[in-house]
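Not every chain of the complex is shown here; the ones you see sit where they belong.
The first chain written gets the first letter, and so on, giving A, B and C; residue counts start at 1 in each chain.
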Amino acid sequence: MTRVVVDVVMKPEILDPQGQAILGALGRLGIEGVNSVRQGKHFELDVDDNLDDETLTRLADTLLANPVIEDFTIRR
Amino acid sequence: MAIRVGVVTFPGSLDDRDALRAIRIAGAEPVPLWHGEKWLSDVAAVVLPGGFSYGDYLRAGAIARFSPAMESIIDGARQGMPVLGICNGFQVLCEAHLLPGALIRNDHRKFVCRDQRLRIENADTLWTSGYQQGQEIVIPLKNGEGGYVADENTLNELESEGRVVARYLQDNPNGSYRDIAGISNAEGNVVGLMPHPEHAVEDLTGPAGHGTDGLPFFTSILQKLVGI
Amino acid sequence: MANYNVDTVKDAKKNPKLEQPYAELGLADNEYARIREILGRRPTSSELAMYSVMWSEHCSYKSSKVHLRQFGDKVPAQAKDVLLVGMGENAGVVDVGEGYAVTFKIESHNHPSFVEPHQGAATGVGGIVRDILTMGARPVAVMDSLRFGPANAADTARVLPGVVAGVGGYGNCLGLPNIGGEVVFDPTYLGNPLVNALCVGVLKKDEIKLAKAEGPGSKVVLFGARTGGDGIGGASVLASATFEAEGERKRPAVQVGDPFAEKVLIECCLEIFAADLVTGIQDLGAAGLSCATTELAAAGTGGMSVDLDRAPLRDETLVPEEILMSESQERMMAVVTPENLGAFMDVCKKWDVTATVIGEVNNSGRLTMRWHGDKIVDVPPRTLAHEGPVYQRPISRPYDQDALNGEHGNGLPRPNTGEKLRATALRLMASPNLADKSWITDQYDRYVLGNTVLAQPEDSGMIRVSENSNLGLALATDGNGRYTRLDPYTGAQLALAEAYRNVATTGAKPLAVTNCLNFGSPEDPAVMWQFSEAVRGLADGCQQLGIPVTGGNVSFYNQTGTSPILPTPVIGVLGLIADVHQRTPIAFNHDGDHLFLLGD
């Protein structure tokens, strides 16, 4: 069994209200030195060793991410 | 003189006006409070309303917890001030660690709005003394992140100490552990509730046939405060 | 950015022969010629961007205008008294008595909801809510009228959950109860779903706000979200191309909404209105800054100067043309006198809303814009906002209309035994169009604001105008594409009559009408026939019933390939009830009540 991680983030040109809200809260927490925050999704999959890259990509592309507004990266 | 009960408006609060109305109908003086103000205007009790706070993109209530108003409310609650958190307010209370556990995305992953049957499991808290122990009521439920979760120890402790205030009957609408709809702190002055009693205070607009089932949440607190 | 060459007015004069991509922007040869004639030179590329979006079908109503006039012309005399603001503004306003006024409107967001169902539907709700807000009203409820392909089609499984989550999610974040709507499944909508959203708002009669820039010296303030690259070209793309023709070279027409920002914007605006701090206000919807600046300027003193580089950006690489066309959500533009500016900014600060002075009103009669000091726009604003092209499109009755109408159901088998009747009844009840809709409506909040008197599954939604009054509003939307295909004139009237009845059955008196006209391409004479007949039917119907059309929206180019959708006028009727306690709910409430059937 292999652990695969897929991270999904909004495309850079798309509005990311999440990140803005977090940045605003940092000030109230008294934390300085953080200049930007983007929030995305993080998936941890346990897959059979022989699951091929193509299938993984299809999985990410159709189910985990919405390619219209999001990009994803896959790490084995 | 009427008892003053405050309702905090966070950026994104939705049911703040409803909570103010419920307090007025119950016979108290509703006092709007602003999240950015530490000063709580001499209120005797506080309601944290439903809706959203600061967008809730991170986790419901996660950012509201750090607001100036919450700093004072956390202090007040620790000294015994009655605080009721409804829906997002419940989430804020958990994030602020005034109540144990957390609220997560509904197990069916959809927002749900329905008239929900509940059983009042503890009629001894400051906010539920107007009910009979075991009384069944119907009030609106509407949430996307209403699943109450906590570890086994916490759940057992809550149950053994009688701190489960209300439980879902019939269908569990959001996957809450042990059908928990509301809990209290050990002292009973802080209560968090996922369904919305403030939407069941008038026959005209509350659930059909149960229009005012939620009103005792707001009258209980008055009886206690006047009684003191 | 550094090496981007901005096309200035000076350049346009110096280099008059420059080839311009007007056709790609959806402008016809004659339209481009007319722009040159108006300006006495070629447009700068920023001006071209503005004309292209403002003269698009979506913004200019160029194909529908000649027909829609009937709504105004046929307004029944008795209705004129209740009409405080008629068609043409962001939304119509009617007098409901006790010092209150009500504004309501329905609008489509069909194409974006096909491309990205969740965001498309969400921003559709966001847009119509801002229209209502712009009139000075507090938005108090929403409704949604939806059309999808067959319930069991694969693409419906993609589109429907997203649309419902988008409508519900956005309305939920704004704290607006959803008090009704429709869901219809039909193969015609498979490649072209319809998402029509309605919003209703309440205001004090003497507090109506209008979109006009008056008083030289007043400041033009852009406030709300920052401008980003979303939906650039969307305004013209969505209305001038078919879904399939959407090419790679066009920017994606996807706008992502931030309902939380809109909720804050609503509260901020309402506080600004209450303190009477604006002389004019406009929301930024399709055609964004192009639309807001030209409409405000055209309706007021007539002149405005704008420093476009002052607009706060989310994406610093945007060029002026893109800023002018951006459809970023959750933005508003206000005209504020210098005396009120400080107080205005304070309210924005309280709500953490970004607000920037980007220009000033003047009486030059021109709208001018500068980009880092260089003049890039110099136009007569009325030519963009009100004097766009108007077409009398060719009309012809569909060749198959007679054949279609000749078909009758007499030859169809009828259930002739109890058994068969039972099976038919069960099949009907289980059909997606008739089945219980709570699987959708349970995903919408109907309680928030605490004034909802009737909602799903009632015939119309009903809300109390204010907790200090017993006055109530009832609202219903209806539409039937199949009837309208068979006979557009009567089909539109049937939809009107159904919504009218749905309002009346709750005990309310129908008062005003809004409509969203979803049709195929106006360049298809058969579609244009359907459209003209439907409009004529609706206008005549309203005249006969004695209620005015106060506003609405036209959505053309709803087609898959060259096949148009069934013509689908969706009609919303607003009614008034003096005492909400007198409402009639749908349920039989008392044992022993009598049942009557009225009508033939």
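The definition used in the following text is that a contact is a pair of C-beta atoms (placed from the backbone, for glycine too) under 8 Å apart; a residue touches a chain by one contact, two chains touch by 3 or more.
Since we're looking at a predicted model, the values are computed, not measured.
K.L.:
How is the whole complex made up, in copies of each labelled chain?
P.N.:
A x2, B x1, C x1
Everything below uses one rule, namely that only the chains that are shown with their structure count from here on.
K.L.:
List the centre-to-centre spacing of chain B and chain C in whole Å, with centres computed as mean CA coordinates.
P.N.:
37
K.L.:
Indicate the residues of chain A shared as contacts by at least two other chains.
P.N.:
Residues 17, 21, 24 of chain A touch two or more partner chains.
K.L.:
Listing for chain B: what residues touch at least two other chains?
P.N.:
Those would be 54-55, 57.
K.L.:
For chain C, which residues are in contact with chain B within the complex?
P.N.:
On the chain C side, the touching residues are 165, 168-169, 172-175, 258, 260-261, 263-264, 267, 350-352, 441-453, 464, 467, 580-581, 585, 587.
K.L.:
Would you pull the chain B residues touching chain C in the complex into a rising list?
P.N.:
The touching residues are 11-15, 17-18, 21, 36, 51-52, 54-57, 110-114, 140, 142, 144, 196, 198-199, 202, 204-205, 208.
K.L.:
Which residues of chain A touch chain B in their complex?
P.N.:
17-18, 21-22, 24-25, 28-29, 39
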